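For this depiction, one protein chain was excluded, whereas all remaining protein chains were kept in their positions.
Order of writing sets the chain letters: A and B. Residues in each chain are counted from 1.
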Amino acid sequence: MAEFGNFCLLFALCLSLYALFAALIGASQRQPRIVKSAEKAAFAAAGCTTLSFAALLYLTFTNDFSISHIAESSSRDLAVFYKIAAIWGAHDGSMLLWVFFTALLCAIVIYQNRSRYRDMMPYVLAVLMIDLCFFLSLNFFLSNPFKQLTQVLADGTLQKFMPADGRGLNPLLQHWAMVIHPPILYLGFIGFLIPFAFAIAALITGQIGTTWIRTTRRWTLLTWLLLGAGLLLGGKWAYVVLGWGGYWGWDPVENSSLMPWLMGTAFLHSVIIQERRGMLKIWNTILIMLTYLLGVFGTFITRSGVVSSVHAFSDSGLGHFFLIYMAAVLIASLGLIAARRSIMKSERQLDSLLSRESAFVFNNLVLVAACLAVFFGTMFPVFSKWITGVQITLDAPFFNKINIPIGLILLLLTGVGPLFAWRKTSLESLRRAFFWPAISAAVVVAVVFIGGIRHFYFIICMALCTFVLVSIVEEFFKGALVRRETKGESFAAAVVNLTLKNKRRYGGYIVHFSIVMIFAGLAGNAFNRETKAQLATGQELRIGS
Amino acid sequence: MIWLLYAALVMISGYFVLAPLFGKTNNFDLGLCAETELDRLLDRKAVNNKGLNDLEFEYKMGRLSDLDFKQLETSYKNEAAIILQGIEQLDVPKIEKEKGNKKGLSRASTKCPACGAETAPGKKFCADCGRRL
Partner (left out) sequence: MARMKFIVGGAVIVAALAWMGFVGFQESKAYYITVDEYASMAGDLHGKTVKLAGDVVAGSIDRTKPRMEFIIESRTNKIKVRYIGTDIIPDTFKDGSKALVEGNIAGDGAFEARRIEAKCASKYEAEYKKRSSS
């Protein structure tokens, strides 16, 4: 079975290489048959990785401890539920899961678009296959999950060897959130490959309109959602299992999954401007490229041991390959953008500072700034080692200091952004739009202040949360009123139809609402008191004042 | 035994992958689908219309002052005029333009009611969400 799994993995690699070259040849020769064959090869590669994954699953369930990976992460007494988790409990198997997901996603995307965008798809396919080939070859050659244990006999010959039992899954990982967290997070990383592939294909074919954005919008949203869910699940696990007393510790691995999320959030917002106003074309392409690369960077951080972390797999020696791959992708994409810059000019200029566009642009700047700050803090030990020869680490205080104000600015923009009109807004219009949200925020500040709380950030955060909440409620309320008048629907029906007829806008408000909830929760941290002490019998300890 | 399995796997996938190479010529041409200037203008027209609709809605919601509304409405209408002029001036046969116009219209009218994705005219189901059209 192990040989079979291994063979499938190798064969999938061959198929994806074939798909890559066939797609490129088919596109340059304008031969639909070759492209079709390339697409079939991508499907076959997905099938083979699935077989390979199934083989590993089978080996885990049959307790075949002659496989190094299974001996390391599973054991006989492990519950069925955790046996599945054991597959991604160690480095090699988790790479197989990654590859399996990548291949499946590629196949789904290709199938979805089998009769659309015929000119773009060969290039989309090629980009997808480059990614798949890279991870497949890493998995097959450098972190093979089917590697068998061997031991050296007294006379120097090698012999296969099977321990009586495996080492078992790390007890820290035996938690329900850890069973679903890695797959969800992986999908959240991998999914950004799809908009990235379409962006590159759009650049190559010169179709820098909004087709690539529109067609991948749902993939981007789904990926963004999964990545966010993965982050929250990771927080839940850290809160319950790790003894940090917290859900977030600005650990390198946590940071590396936050970065693509921040960048992806920026991308989700800024494409709206490209669709509506034809601006920021280059910026959007760069954003999605960085989002994709940060996803790869996340796996690099987790697997290379470049920065020490509680979540990281132990050093696997893959670091150089990741660096080379990321550098190659970065250079190739930037080169492509540079070559196409003449047709990527903005169709318009920013009209006014008080406009929806400029709120979006600020939102982008702030999100990218947050991402840069996290990147800088995470990689500082590495940079300082290069420059001064000594590793200098940065801890939570650094990240908090810089990210709390950034978070509050973002929250502010969440509230005021949707209140601006496109193009320009006069102060008179702003006064109307800001009236109720601002009054409510002021009331909340007064109540909190009278309540005796003097914590600056907490008060600001509560005020902004109220502002955003009220503006969202007002948006739904007034929109429904207009609808009730023009369409003669009942108020309840109007609210529902309003949301369904303009999902992008009102769906966005629902997401904003949940972001407000998260911020309100984070603000509670201001009152977190944590004291650890050893007490003798009868001794008392007073916590807080 | 295991070699038989490998051979079977390779042969099945080989057939699956290579068969299209020798099949009938496919009915699509790689060169035909490229985005044209006309497509771009029609796209801009649709987006501009959407902007105007949103503006009217927001005005009714009482979020805009009368002056803002008047100014922005004019600017949207001016833009619409410029786009229409652009379409007129295109060096494309008149039939193409009208076809394009129709394409623009049909494009707007064959948006899937459930998910908003564009669907090719004449399809019975939405390719994105599967809803019957």
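Methods note: contacts are C-beta pairs under 8 Å (C-beta built on N, C-alpha and C of every residue); 3 or more make two chains touch, one makes a residue touch a chain.
In this text the structure is predicted, and so the values were computed from the model without any measurement.
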item: Left-out chain, listing which of the shown chains it touches; value: A
item: Full-complex contact with the absent chain, from A:373, A:430, A:472 or A:523; value: A:373
item: Hidden-chain contact residue, picked from the options A:282, A:332, A:402 or A:453; value: A:402
item: Chain not shown, touching residues in subunit A; value: 68, 71-72, 147, 149-152, 161, 167, 243, 314, 349-353, 358, 361-362, 365-366, 369, 373, 376, 381, 390-402, 405-406, 409, 532-534
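As a convention for this text, only the chains that are shown with their structure count from here on.
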item: Separation of subunit A from subunit B, taking each centre as the mean of its C-alpha atoms, in whole Å; value: 28
item: Partner subunit B, residues of subunit A touching it in the complex; value: 3-4, 7-8, 11, 15, 18, 26-27, 30-37, 40-41, 43-44, 47-48, 51, 112, 115-120, 122, 205-207, 209-211, 214, 218, 275-276, 278, 347, 419, 421-426, 428-429, 432-433, 478-479, 481-482, 485-486, 503
item: Residue ranges of subunit B in contact with subunit A within the complex; value: 2, 5-6, 9-10, 13, 16-23, 25-26, 28-35, 39-40, 43-44, 47, 50-51, 54-55, 57-58, 60-65, 67-68, 71-72, 75, 116, 118, 127-128
